[in-house]
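Coming up: subunit A.
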Amino acid sequence: MSMAAESPIMSVKGLARSFGGIQAVNDCSFDVRPGRITGLIGPNGAGKTTVFNVITGFLGADRGSILLRGREILGLSPHQVERLGVVRTFQHLRLWSKMTVLENVLLGCATPAGENVFSLFLRPGAVRAEEARARERAMEVLEFFGLSGRTHEFAEDLAYPEQKLLSMARIFAADAPVMLLDEPASGLDGESLRRIVPLVRKLVEHGKTVLLIEHNMELISELSDDVVFLHQGRVLAAGAPAEITRDPALTEIYFGV
Partner candidate 1 sequence: MTAYIAHYLVMVGIYAILALSLNLLIGYSGIFSLAHAAIYGIGAYASALVALKLGLGFWGGMVIAAGVGALASALVAIPSLRVSGDYYVVASFGLQVVVLAVFMNWTDLTNGHAGLPGIPRPNVLGWVIDQPFEYVFLAAAFAVLTYAVCWRLTNSAFGRVLQAIRDDEIAAQAMGKDVVRVKIVIACISSALGAMAGSLYAHYITYINPSSFALHESIFIASLVILGGSERLAGPIVGTFLLLAIPEVLKFLAIPDTVAAPVRQIIYGALLIIFMLVRPEGILGRVRSETEHAK
Partner candidate 2 sequence: MRTILSVLFTSILAAGANPAFAQGNPIKIGAILPLTGSGASYGVWMKGGAEMAAEEINAGGGIAGRKLEVIYEDHAADASKAVNAMRRLVEVEKVPFSLTSYSAPTLAVQPIAVQNKVVLMNGGGQSDNLANKEYLYNNIPVVSNEVGVIAEWLAKEKKLTTAVMIVANDEAGRNAAKTFQEKYGAAGGKVLADEQVALDGTDFRAQLAKLKARGGSLLYISSYGRNVAIIADQARELGITIPMAGTSWILVPEVMKSKGAEGILTTRLPFDGDSAFAKKFKDKYKTDAGFFAVQYYNATQIFAKAAAEAMKKSGGALSGEGVKNAIESVRTFDTISGKLVFQANHGAVMDIEVGTLKGGKVEVEKIIKASP
């Protein structure tokens, strides 16, 4: 069908990673298709976050391959993966809590001249222009995430839902095509959820591809275009959310009944 014809933007093949004697990820393969939201689900300890860590270069793999638009990214370091267009959030947010909201987002914006020591001193004009552009971009992003009123507050002073938004804002600013969201909805109450869900949708409208880990099945059904079900480091099933959530065998594994 049309789904098969669409070539994946990222494809994970035969990925394996163990810690000590525990096989956290084992022969894991799935595809992420462009312009869609893929939900990575599974019970606790299924290896979801490990997959994220391997994709983003924070962990090595024992075997396997990760192709980003056909290019192998396994073995690259985290910043190289980011520069190739894969950004991520963390379960524990990892905001720069003693920096302001604006600075957190500015760190997501590309400022190659300002980060280069030589141009910093030798091309002050270019640096100034770049910084101004970055600020403009950061303000737009903050606007997009509804944080423009919080620009100069310290990240640690924000309420938790806003911190969550900020963690997404900062990677959105990076302008990378693939966004990995680690439990974007966890710890949020109903109202905040209503704020986040449309935002994630809007990311796709802005041309992003989203891979997200989520526990909230309702949310997964509502958000995802595709779902990958992970169990004990393997992909048990992949498909449309409706198919997965309706499968009683999977539900049993998921809820550990």
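Here is how the candidates were picked: all candidates are chains of the complex that A comes from, given by their letters.
Note that in this section contacts are C-beta pairs under 8 Å (C-beta built on N, C-alpha and C of every residue); 3 or more make two chains touch, one makes a residue touch a chain; residues count from 1.
Keep in mind that what you see is a predicted model, and the values were worked out from it rather than measured.
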| item | value |
| --- | --- |
| Touching chain, any copy counted, for subunit A within the complex - options 1 or 2 | 1 |
| In the complex, subunit A residues that touch candidate 1 | 56-58, 77-79, 82-83, 87-88, 90, 94-100, 102-103, 106-108, 111, 113-117, 120-121, 127-128, 130-131, 134, 152, 154, 170-171, 174 |
